[in-house]
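A single protein chain has been omitted from the complex, and every remaining protein chain is retained in its original position.
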Amino acid sequence: MKVAFIGLGRMGQAMATRLVQAGHELMVYNRTAAKLAPLTALGAKPTGSVAEAARLADVVITMVTDDAALRTVSEGSGGLIETLPRGGIHIAMGTHRVPYIQKLAQAHAAAGQVLLSAPVLGRPEAVTAGRLGVLVAGDASAVERCRPLLQALGRRVFEAGRDPRAAAAMKLANNMLLGCAIAAMGEAFALVQKCGADPGSFYDVLTDGLFAAPAYSIYGRIIADKSWDKAGFTVALGLKDIELALDAGHGAAVPLPSAAVARDRLIGALAHGNEERDWAVMALESARASGLA
Amino acid sequence: MKVAFIGLGRMGQAMATRLVQAGHELMVYNRTAAKLAPLTALGAKPTGSVAEAARLADVVITMVTDDAALRTVSEGSGGLIETLPRGGIHIAMGTHRVPYIQKLAQAHAAAGQVLLSAPVLGRPEAVTAGRLGVLVAGDASAVERCRPLLQALGRRVFEAGRDPRAAAAMKLANNMLLGCAIAAMGEAFALVQKCGADPGSFYDVLTDGLFAAPAYSIYGRIIADKSWDKAGFTVALGLKDIELALDAGHGAAVPLPSAAVARDRLIGALAHGNEERDWAVMALESARASGLA
Amino acid sequence: MKVAFIGLGRMGQAMATRLVQAGHELMVYNRTAAKLAPLTALGAKPTGSVAEAARLADVVITMVTDDAALRTVSEGSGGLIETLPRGGIHIAMGTHRVPYIQKLAQAHAAAGQVLLSAPVLGRPEAVTAGRLGVLVAGDASAVERCRPLLQALGRRVFEAGRDPRAAAAMKLANNMLLGCAIAAMGEAFALVQKCGADPGSFYDVLTDGLFAAPAYSIYGRIIADKSWDKAGFTVALGLKDIELALDAGHGAAVPLPSAAVARDRLIGALAHGNEERDWAVMALESARASGLA
Partner (left out) sequence: MKVAFIGLGRMGQAMATRLVQAGHELMVYNRTAAKLAPLTALGAKPTGSVAEAARLADVVITMVTDDAALRTVSEGSGGLIETLPRGGIHIAMGTHRVPYIQKLAQAHAAAGQVLLSAPVLGRPEAVTAGRLGVLVAGDASAVERCRPLLQALGRRVFEAGRDPRAAAAMKLANNMLLGCAIAAMGEAFALVQKCGADPGSFYDVLTDGLFAAPAYSIYGRIIADKSWDKAGFTVALGLKDIELALDAGHGAAVPLPSAAVARDRLIGALAHGNEERDWAVMALESARASGLA
């Protein structure tokens, strides 16, 4: 199976490396050609355009920044829809808007191709360590054919269903839940502190019991310590993800009031110049509204 | 140290039993005298009134249903404020309104007594298994004196601070966070399902990663399976807890928009006759608002 | 028709005066007897207890502060339920909790009496000027009998229906809508100001067009001028009304997310020491959350 990999940012780099190391024959393409070198050194075949990569491929994986980049790669002259052979599979692994995934799936189908949506959970370090989570949704036989690729990329493959929107939505819903959990923690910490409680002790209660999971232990720690200056995930990125979830909710006609609360706290953080702080700084907005800050 | 235990409902029964088994000398009182028998059989001394229990006690533990019951036990003729000796300690272990705890603490202080607030995390089975969590807040030396009692009751004692409101608030904030997590999950499951995803697969994603904790594994399971008919914790009880948290927020001047979202979902559940179902049925309200139900 | 009037605070004083001036034969009672004098001077007959007023009355009007006061007047020994003759009518004209009105209506019915709920819209000056609005709900023939009284009290009588809760709910819903309008205006003024607009000009736009009504002209003016120091209606009173509406929503199983937004802004105002300012100071909370304050 001939595989092309498009998009060699930090995540793409790590993912493509993993595929080569697993023995897959890989063509690689990146808008900035300089990024091809490390993969070429490992044996991947460099290509000079999307079309060159796609024309010979059975499967094309894209790992690009946003919808605009995916549109550039997929649509128009020399794009995947034009150049990927009939029967070819495009696996879109970036985080994209649900309505765009739907539109792109239809365009590929009209060209006799298949789109799989396969966003991932984890950062570049998780890829390297083999701990990436991979969601996948789309045509059953295409998923079956691509399973070895997806398994090579990480720890576990979660199958979301036949509708390509499903995997994209699950990725966004997962991140949305995290934003909601942080927003609610911000309220809870403000409440206990205004009643005289020690935030460190409240942190212990949470993470010892019902909430003994990374979402609460990582972000509860930051809130209890007010250590949001060092950002793991910024307000800017968090707000982008929440907006993507709200947009998916609009597209699928699902009201999302909890996400709207998180959105408002993140916008309050923007208003106070905290765009580049960790998004746990939402808690500072709850503190401010409570007269604590 | 002479200890009196007032309130032998299911939780109180299990807690008092544990104290007797740990070797503490215990006087017991319950409004309905029939409930005294099991403890008397274990060696506890039955008493016929709050006053009889309190007059000889160094420490009185109350484990009663609500504020009204705590008021009856504490205030008025023959109540704890009148009958507990100066220097005596009252440990209130039920779930109570923060403003009432504050008022009661002042009344005890005026009578030369000390109120500790010490609500618990866990059900009767957790008590018996030694897995109860105990929060405590109030005067430092009183906490020190009572530590052996609190440790005998469970697995871990969390110290919330010197203000008795602190422990009460932490209990309410913990339950509030749970309600917020369930409400947000309800939105997330509706979103992924309307995008064609399999809810069981989404459950796997959540509990495999960021949200691998009981709050999500227990309630996510119920939502994915729509198994809210069998209630672990009912809408009626959940709404009571959320209202207590909102009331604490009002008293402490802390806006709680995430809790307000959970409140509205629970009220929607009331409107559809689901008062006695598990409070995870909040998810059905999100589904309904999305045209899924 | 013999009428007793109980509760001579500022509103009650003005209302009772109007009834006497309209030629109604009136017995009056007030907990603080000193307040009887002005009405006695106009020809009303003073009484020394609720029972004395009620025993000879066909109709008893109560205009008391809150549910606790209404309970004191109505329940227990010497209260209206005990002393009002069978067939007698109790018109409750204060602002009360919907569930309490329901409970009281049942108690009166069990005693062969009728409760009408008849809250009013307007302040004491409106009463004197004949501009009071009167809502009324309850048994049709009782409403018919009392119509001359209600008409004497104000400008217009609005009939809410047969269920006594209906009038109480309409009063709360009216005040709730006002709180929601002010909260939304607070957001709108923050938005236009952060985009460089002159708030006075935005005020002109609103009140010239879609929103040319007192709710917007009075409170929009205060927001545009930041003149909330002089309170027409305080945060404390506004929050009490919003909580009554939310409580009615809980009782009737109606989610009220817009009211919850107003509640949170009012609680934020509490947190910043603005309890006694005009409730238009909600706008300052929107400004604060936007980095304007």
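Letters are used for the chains, namely A, B and C, taken in the order the chains are written, and counting of residues starts over at 1 for each.
Here is the rule we go by: a residue touches a chain if its C-beta (ideal position, glycine included) is under 8 Å from a C-beta of that chain, and two chains touch if they have at least 3 such contacts.
Predicted model, so just to flag it, every value in this text is computed and none were measured.
Summary of contacts with the chain left out: across C:Ala33, C:Ala68, C:Ala212 or C:Ala293, the touching residue is C:Ala212.
Among C:Ala34, C:Ala110 or C:Cys195, the one in contact with the hidden chain is C:Cys195.
Between the chain not shown and the residues A:Pro99, A:Pro148 or A:Pro255, the one that touches is A:Pro255.
Chain B residues in contact with the hidden partner, per the touch definition given at the top, are 257, 264, 268, 271-273, 285, 288-291.
The chain not shown here touches chain A at positions 239, 243, 249-250, 253-257, 260-261, 263-265, 267-268, 270-271.
For chain C, the residues in touch with the chain missing from this view are 98, 121, 133, 135, 137, 156, 158-163, 165-170, 172-174, 176-178, 180-181, 183-185, 187-192, 194-198, 201-202, 204-206, 208-216, 245, 248-249, 252-259, 261, 264, 286, 289-291.
Quick note on the criterion: only the chains that are shown with their structure count from here on.
The set of chains touching chain B and also touching chain C is given as A. Because chain A and chain C carry the same sequence, their contact can be compared by residue number, and over half of the numbers here are used by both.
Annotation, chain A versus chain B: rotation angle of 180 degrees from the Cα superposition, expressed as a multiple of 5. Taking the CA centroid of chain C as reference, the farthest chain centroid is that of A.
Separating the centre of chain A from that of chain B, both taken as means of CA atoms, is a distance of 38 Å.
Among all residues of chain C, those that touch two or more other chains are 257, 264, 268, 271.
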